[in-house]
Structures are given as structure tokens and as C-alpha cells.
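Here is the structure we will look at.
Apart from one protein chain that is not included, each protein chain of the complex appears where it belongs.
Per-chain residue numbering starts at 1, and chain names A, B and C are given in the order in which the chains are listed.
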């Protein structure tokens, strides 16, 4: 039984309408979407690259970076959802399966 | 008014429990999580790098790559949700705001 | 014996002068330089993301992308040389060692 951990169907549908209305389907192969995802992650990383770990905690409160970081997080999620959709992968199922693997790979500290 | 496009709260809570049970909070600064996100996207891209666009469409059906691509998509989503959470960014609000910007930046073809 | 395959000492020296003259040493930890490298690779990838493989071959001839692709290739090399230097890694030795490993891992087709 799969727990409901994430729900992205409404976003997936919105993105499909957006793409179709612009005739972009031809560009949105999984290979290309994986590249676009890379590009957005690169833009996200650039916000953090010269900051200390401590400074990085207030990026979303800092007026100079607050909007940019929200936009880049959104862009990463947009391409991730488009890529999963183009591949026919259910992200909720994929997450559930991966969390089980992670729990086996990294057992919790019994003293915790 | 913000439309409910994505829902990641249950995943966020599950990841926080997972992290706390392993005493990993100390490592999970936004800066470090942004790097971890990069690493996972790199692993995802490696699945696609030598494939044609056409071949890339069947990656999730191909037995050689099906499990890997689901795992990597999940890993990207995991670190994205952890990063947003560490920054105090609501991904649903960020997505809604970004889709409005995208619609203004790329007007739909009126003939479509 | 190590073959002389790459020579980056003059660039390394030029970058060190550039960095010192701007008091940027404090920001250029290996961790930060690895992030900066990621960001530049992201910008490079964005040039290619919606192109077919065939179109990608003429990116440096196309007036719309020629300058950008040269700049991004240069930026990637700049941060790679800075990172190797900050780590005390001799890129020529690293390359020689890696090519030996690659030759053992991927034997050449004897019929070629």
C-alpha cells in the first residue's frame, strides 16, 4: 500500500495546458527536460555559491534573494513534474519506493 | 488566491522524521541541500546522456533503466522538498507565483 | 612517466592574481568553487537544452549563441582550474591517471 506523500496532479495538468497552448510539446522530450532541469538547478545553486552555510539559512528572508530563490525552486519543481509526466512515472509511487530503500540503507540510530 | 497545485506536506514531515532519527540536521543547511540536489540531478542526467530524444521516451519502460530513473526522480524531489522546507518556502505558493510570471513572459498563441 | 597532455599553469597564475586583486580568496574554498562550477555548467547546458543533437553541432557558428557558448566554456574551465589549484591537484597528472583507468575499463575494439 502506497502512502499519499506528494500530490502533483493539478500542477501536471496545468503544465500540460501551458505547454500545449504554446506548441512546445515538440521540445519536451525527456532528454531535453532533464537538461532544462539541470539548467534550473544551476541557477538555484548560483544563489548559494558564495554564502556560508549560516548565511544560506536566510536566503528566503533576504530581500535581495527571496524572490529569486522561490522562483528557482518553482522552476526545478516544474521541470521535475514535466519530466516524470513525460516518462509516465508516478512521483508518489517513486517516492514511497525510494523511502523504503533509504530506510534499509541507512538504519536509524536506535538510541535516538 | 492561490490554487492548490502541489501538496508535499506529508513528504516534508516524513523527511524531517527520517533526518532527525539519524541526527543529520547538522548537515542539512540550505547550501548543502542545494549541493545534494545538484548531485542527484547529475545522476538523473547520466541516464539520458547517450540516448537520442526518441530513446529517452522509453527510459521508464526499459528494464535496464526503469528502476534507476524512478529512484533518481524521487531523490531530486526529496532534496527539493527538504531545501524548500529548510528555507521556509511554501512550494505551492512559489509555483503559483511562478506560473503567473511565466504566463506573462510567454503569452499563449491566440490561434491555438 | 607522465605525458604532457594539458598545461594550465599560466591560467592558474592569472586567476590567482585576479582573485587576490579583488580580495576574493575568502570566498574561494573548494566547496564554493565546486558550486560555482555547477552554476556555469548549468548556464552552458541551457544553450543546448531545446536543440536537436544536429542543431547542437553549429552552436559556435550560430551568431545567436556563438559568443555565449565560448564564454560559458571559458567559465567552466576557469572554475575547474581554480578548484584544482585550491585542492593542490595537478590536472595533468590527474588526466594521465584517469586515461589509463579509462583504457583498462573500456578496451578498444581490436577490429578498429
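Note that in this section contacts are C-beta pairs under 8 Å (C-beta built on N, C-alpha and C of every residue); 3 or more make two chains touch, one makes a residue touch a chain.
Note that the coordinates shown come from a computational prediction; the quantities given were computed from them, not determined experimentally.
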Option from B:6, B:41 or B:95 whose C-beta touches the chain left out: B:41
On subunit A, residues whose C-beta touches the chain left out of the figure: 31, 34-35, 38, 52-53
Touching residues (missing chain, whole complex) on subunit B: 27, 32, 35-36, 38-43, 45-46, 48-50
Where the missing chain touches subunit C, by residue: 3-8, 10-11, 14, 18, 20-23, 29-32, 34-35, 37-38, 41-42, 44-45, 47-48, 51-54, 56-57, 59-61, 69-71, 73-78, 80-81, 83-84, 86-89, 91, 93-95, 97-99, 101-103, 106, 108-109, 112
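Criterion: only the chains that are shown with their structure count from here on.
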For subunit A paired with subunit C, centre-to-centre distance based on mean C-alpha positions, whole Å: 27
Interchain centroid distance [CA atoms averaged], subunit A/subunit B, Å: 1
Junction residues of subunit C - those touching two or more other chains: 35, 38
